[in-house]
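A single protein chain has been omitted from the complex, and every remaining protein chain is retained in its original position.
Then we have chain A:
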């Protein structure tokens, strides 16, 4: 129980099946609070699928079965009885492609708090946009359509939108792969700030990015977890041959 206090999220023997396809195999991983964890590996290695099971988004895909335990805030959230609406307030998610709603900047952030019955929407919107380092750029255009923002701004808006519910864990699925280098740098900088308050789990294609901003890195291959370690150690001194081959660019 002590380890649950220190850790944001733990998965035990997590398996994901798409029909007969065993996409994620027996993953045991621990994500300490207030750290950034990077999940790396070649396309189709199951890292995104794994990430999507952490807030039960895989429930939406028909024919998907997730077995194993996901410990979060003292209980197993991979349970049939879990209240998914409440769970997703606590575990937020950001996608690869920025996907703001077709609404104003303000309404994008206020969207979720509004129907969760939260008050002081103005304050929530401002503080979330500040946390997402977007406030100064959009404070004069809160009523404009979110689609008028640049790609990088849209992605930060999506982060702000997620923060509005006060989650403790953020799941990011290749959050910068659709962005230009400057926007990418801004998002990476943002992660540094955000990890003070949140546990961040990020899937990335980009090994430099994993090396730059994560504290711990997990390497996935064909649905299996090959190696997990502190980022510095994993990149400088991998224990597994497959990890070494991948990070030195021999395949992938």
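The criterion applied here is as follows: contacts are C-beta pairs under 8 Å (C-beta built on N, C-alpha and C of every residue); 3 or more make two chains touch, one makes a residue touch a chain; residues count from 1.
By definition in this document, contacts and distances are computed from a predicted model.
Asks: What does the UniProt entry say the missing chain is called, choosing from "Phosphate transport system permease protein", "Stress-responsive transcriptional regulator, PspC family protein", "NADH-quinone oxidoreductase subunit L" or "Formylmethanofuran dehydrogenase subunit C"?
Replies: "Phosphate transport system permease protein"
Asks: Could you tell me which of A:21, A:67, A:99 or A:120 touches the chain that is not displayed?
Replies: A:99
Asks: Which of these, A:165, A:203 or A:234, touches the one chain of the complex that we don't see?
Replies: A:165
Asks: Out of A:23, A:70 or A:112, which residue would touch the omitted chain in the full complex?
Replies: Of these options, the touching residue for the absent chain is A:112.
Asks: Please identify, in ascending order, the residues of chain A that touch the omitted chain?
Replies: On the chain A side, contact with the omitted chain comes from 55, 57, 60, 62, 84-89, 92-93, 95, 97, 99, 101-103, 111-112, 115-116, 145, 147, 158, 161-162, 165.
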